[in-house]
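Before I ask anything, let me first share the structure, which is written out below as C-alpha cells.
Apart from one protein chain that is not included, each protein chain of the complex appears where it belongs.
Showing subunit A:
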Amino acid sequence: MADEGDVGVVGNTTVAVEEPLDLIRLSLDERLYVKMRNERELRGRLHAYDQHLNMVLGEVEETVTSVEVDDETFEEVYKTTRRTIPMLFVRGDGVILVAPPMRGAPP
C-alpha cells in the first residue's frame, strides 16, 4: 500500500507517491500488462493515461481467451486469439487492472 513515505523518481525530480494513479505514472514508457473485461488482456508500452484509465499503448499484443465446451466429452477447451496493433487507444471503462508484465511472460 502506498503511503506518504513512499517516493518515486520521475525524470529528474523526486515525487511522493500518494495514490494508485501515481504508480501508473512510474510505468510511462514501460511495458505494461492490462487486464480488460470480456476475457481480454493487453501487453504494450504505455504512452499516455488519465484518471479514467483511458490509455494509449504502443506495440500492443491483445489476447482474447474463450472457452468452448466439447459436446461429447464436456471438457472445457480454452482457446486464445492474439493480434498485434502498432498503436492503440483503450477506453478506460473496459480496464480491470494494470500491472507490470508478469515474470515468464514475453517482454
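Assume a residue touches a chain if its C-beta (ideal position, glycine included) is under 8 Å from a C-beta of that chain, and two chains touch if they have at least 3 such contacts; residues count from 1.
Keep this in mind: contacts and distances are computed from a predicted model.
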Next item on the list: Would you kindly match the missing chain to its UniProt protein name, picking from "Nucleotide PPase", "Proteasome subunit beta", "U6 snRNA-associated Sm-like protein LSm2" or "AP complex subunit sigma"?
Entry: "U6 snRNA-associated Sm-like protein LSm2"
Check: In the full complex, which of A:A48, A:V77 or A:L97 touches the chain missing from this view?
Finding: A:A48
Margin query: So one chain is hidden, and I want to know which residue out of A:E39, A:E68 or A:D93 touches that hidden chain in the complete assembly.
Written below: A:D93
Next item on the list: In the full complex, which bits of subunit A touch the chain not displayed? Write them out.
Entry: 10-11, 15, 18-19, 21-22, 24-25, 28-29, 47-51, 54, 56, 58, 85-91, 93-94
